[in-house]
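Encoded as structure tokens, here's the structure I'll be asking about.
Note that one protein chain of the assembly has been removed; the remaining protein chains are unaltered in position.
The block that comes next holds chain A.
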């Protein structure tokens, strides 16, 4: 039996004033002229709610780079979805915040690149961004909305993890997501500069656990660990085509936001089919749904319905074959690739988009 999806990731645009070296947007970006129109998004939201989605993550790129972001929030709200804005915050001002709240926005997730200005601006590649983020956090809190701080952590900012947690408290966030970089797309190109050492990872885990206890009831800490030091992969998306779907700026319906990185796959488009059709009958969703597609060692493994063989995008990025067992698993014949990458890491310079 195929489950109904729980959440929709709406990637409204690939445009963004920042250029984080770990950005999970595809290396090949959609142009603004190809983006879905307001009315098309409104239809996508209604179809998502009818399918069983409860929540929509309005993301990008930078979702507020769209001039119709208020109309889009209103449409998602009217469809009955819990609305979450995932933003870098640099384009928010008081007037926009007010209109977003009036449109029915439920929650804001604000990204920070580092705890201190110099580091944050080097990583995000935009001058003045950090101060604007502080303003954005204040506007969200003044509007009475709950705030999550999203801190993507890696080799070059992990030393500031305690300061990032302090920043979440200072900015009034009720939740912080400490997420180690996931390596596909642009992040893979920067892996040598981003991968933490084992010691850094262990220290980070210790800090997160201590902070969880210290701020219990005041700050929720969610922690996404990198699989490069793991023995078992993550249950990516809770299983391909099982709980989650994404719609790209140009309308492609994806089982995971990085799925377009898998060469040779064709995804249904909301301009041609309904979400229902895409979810229940799209070949791309069928391809890795359940366990029947699995080759060994996943086939017949006791964990097959727990981790679903890990991440298809990571399997493709590292082994060239999306159906392979995620190399994060010790049982994968490619598991050694991860240790090799960790051993090689340590480069200082980032590669930015648009810079040769």
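By our rule, a residue touches a chain if its C-beta (ideal position, glycine included) is under 8 Å from a C-beta of that chain, and two chains touch if they have at least 3 such contacts; residues count from 1.
Convention: contacts and distances are computed from a predicted model.
For the chain of the complex excluded from view, the name given in UniProt is "Pyrroloquinoline quinone biosynthesis peptide chaperone PqqD" [choices: "Urea ABC transporter permease subunit UrtC", "glutaryl-CoA dehydrogenase (ETF)", "Glycolate oxidase subunit GlcE" or "Pyrroloquinoline quinone biosynthesis peptide chaperone PqqD"].
Interface note for the absent chain: among A:15, A:107 or A:312, the touching residue is A:107. Here the missing chain is touched by one residue of A:96, A:134 or A:220, and it is A:220.
Of the listed positions A:174, A:238 or A:297, the one in contact with the omitted chain in the full complex is A:174. Residues touching the missing chain, restricted to chain A, are 4, 6, 51-52, 54-55, 57, 82, 84, 106-107, 109, 144-146, 148, 174-175, 177, 216-217, 220 (touch as defined at the top).
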